[in-house]
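In this view, the complex is presented without one of its protein chains, the others remaining in place.
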Amino acid sequence: MNISVKNPDTEPVEMSYSEAIKDALDIALKTDERVILMGEDIGVYGGAFQVTGDLVHSYGEDRVMDTPISELGGAGIAVGAALTGLRPIFEFQFSDFATLAMEQIVNQAAKVRYMLGGEVSVPLVMRFPAGSGTGAAAQHSQSLEAWLAHVPGLKVIQPTTPHDAKGMLLAALDDPDPVMIFEHKLLYKTKGMVPQGHYTVPIGKANIARPGTDVTIVATSIMVHKSLAAAEELAAAGISAEVIDLRTIRPIDRETVLDSVEKTSRLACVYEGVKTLGIGAEISAMVAESHAFDFLDAPILRLGGSENPIPYNPELEKASVPQVDDIVSNVTNLVKGKI
Amino acid sequence: MAKQKMRNVPFALKKYSSEQLKGALRKMYLIRKFEEGAENCYTRGLIHGTMHLSIGQETSAVGSCMPLAADDQITSTHRGHGHCVAKGAEVSRMFAEFFGKETGYCKGRGGSMHMADVEKGNLGANGIVAGGIPIAVGAALSSKRLNTGKVVLCFFGDGANNEGAFHESLNMASIWKLPVVFICENNKYGMSTSIERSTSVKNISERAAGYSMPGVTVDGNDFNAITEAVDTAVEHARSGNGPSLVESLTYRWRGHSKSDRNRYRTKEEINDWIDRDPIIRFSSFLVQNSVLNDEEVKAIEISVDAEIEAAIEFAKSSPDPLLSDVTRDVYTEVAQ
Partner (left out) sequence: MDMSSGTIAVWHKSEGEMVNEGEALFDIETDKATMEVESPGTGTLHFVSAKEGDVVPIGQAVAWLFAEGEEVAEPAGSNGPKPTAKEGSDLSSVDIDTAEAGVVEISPATMARTRATPLARRVAKKLDVNLQSVCGSGPRGRIVRVDVEQAAKSGAASLSAQTPWVGGKTGAQKTADELGLAYTKVPVDRMRSVIATRLTESKSTVPHFYLNADLQIDKLLEMRAQINLALIDSDAKKVSVNDLLIKACATALKDVPEANAAWDGDNIIKFDDAHISVAVSIDGGLVTPVVRHAQKKDIQTISIEIADLAARARMGKLASKEYQGGSFSISNLGMFGVKSFSAIINPPESMILAVGQGIPQFVPDDEGNPKLATVMSVTLSCDHRVVDGMLGAAWLKKFKELIENPAALMLN
């Protein structure tokens, strides 16, 4: 676990994913005057997912700013602020609304540094509650991280545990470039041990969540949890799966993935975003064109979201993304040479 | 010259010294000749891509930037060469950028539409219509939060005033009382679409009322008028009273870009505006008010010609970027 802890003496405490994020925001607001939070209903309402909570009471409306419903304008203001000395953290109420702000995220934030020949940096952090499973249907359930990961100039992360949610947000604040954080809604209430005080978890480094020898499962966000559950079942059936929590999807930690595939000779990618042209496609290609190709003993498998908008009906909703059973059966077939 | 009769003295003469006014004229010439030089280079096939020339809009640019302090900031548009020069850029580095050279303001990576001069407060031209408006508001937010006292001038055209970003930005600048001045350079056409066909109000400044901010329409080709309007707005912002909208009426002599055939306006209209060259108007005004004489005007022209020529030479002889540097500066290198 690669972290740098500034208060190694304090005991870690158990907290939820959203509490961990709030903790990071609190530390940031407290220690760096340049940090401001922007988003819809993040003030007294406490944020749509109650992440910001009561921060406005501690730091005031000037630093915890409720914006009007103006994603494009708001995102652009965040870009301008980041360009000129502030450290804004912009919260989108749902990742789906990133679509309204794409102009400022993709044409401006991602490109200003490059277009200006390196004269400026855009130290902007944006947070996106993402993913399906809450019955919010098609326009409030998407996983669009691959869209943004496709853009040079952005960094895109998907922390999966409270520990990483806090540490990677704090790392994002240290980063001089725009960092897009996709938080799966179903993770907000999950709990874990979190060190107190300031620490960072590096962006660009994957984590081997569970070592194994028969197959490498590269997963993102909530699919890491499902893959770990699947790995338990697979182990009972005699299959040792190595689960890699990718954590950062731009830039991908090639080394960790390739080393693992060389070791196990099999690869399955599990992700919630639509399967076609998604993160798994990138990981598969990355492995296939690398030195790890020589060690593949089976085709590369992808399990991703199905080719439809997320449906309202709960069974259809579940059937639209990989579940633990899907992972178990598909990986079993992969390891048994049936694919 | 004496400024005793304040009431009847034109604003520019009241506010600025002769040196400053001569400097303003020189800048206008610099813009004009820069644009013409760029156009010339383009016609000779020396410049890659297209360009959006602001010939005819020099006074609006220079007049708007006059009230600014050195560390005040501007955001600009795809038609931003004028703003760039007005904010104090060196034409040599601008030409170098046009030629895609490593010595350009953007090291050859940005080109005409993304010209910036961050040191002088020019946060950059923008290739997206209304792309720079929220950014300007963000810069104003920084100024307010960090208490730097800076004012941000946000240039955009008549076309931008119909973008959603315009609406969102003015609204937020207003509710948060941010120190930004919105300057809409209305040159009557958003590419080929006239303001009458695109905009539901007659004067864009009327929209200011929708955002509870002062709004004014002035003749952007009249130095006194534009500089006074912007000066008022800048003071308004600097004293913490928030944003204003200044509509600067002007006209571009050339087409939208180099591919424009001018099918949407008449030759008569264009010539009518050319006959009312704002630079000549300003130089006449200065000569009439004895700020300088005709010979000095000529001398300025000649000096500018020389500066442009040297700038183009500098650009031509500057080094090209290395191909191996193509991915440099996508991200910021952080010292480990």
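Details
Note that the chains take the letters A and B in the order they are written out, and that residue 1 is the start of every chain.
Assume contacts are C-beta pairs under 8 Å (C-beta built on N, C-alpha and C of every residue); 3 or more make two chains touch, one makes a residue touch a chain.
The structure displayed is predicted, hence computed values, not measured ones.
Remark: the omitted chain is touched by one listed residue; of A:180, A:203 or A:298 this is A:298.
Only one of A:11, A:289 or A:307 touches the absent chain when the whole complex is considered: A:289. What chain A contributes to its contact with the hidden chain is residues 265, 289-291, 293-298, 337-339.
The criterion applied here is as follows: only the chains that are shown with their structure count from here on.
With centres defined as mean CA coordinates, chain B is found 41 Å away from chain A.
Against chain B, in their complex, chain A makes its touches with residues 33-34, 36, 62-63, 65, 67-68, 70, 72-86, 88, 103-104, 107-108, 112-121, 152-153, 155, 175-177. Chain B makes touch with chain A in their complex at residues 73, 75, 104-110, 114, 116, 118, 123-124, 126-128, 131, 133-143, 145-146, 148, 164-165, 167-169, 171-172, 175-176, 327-332, 334.
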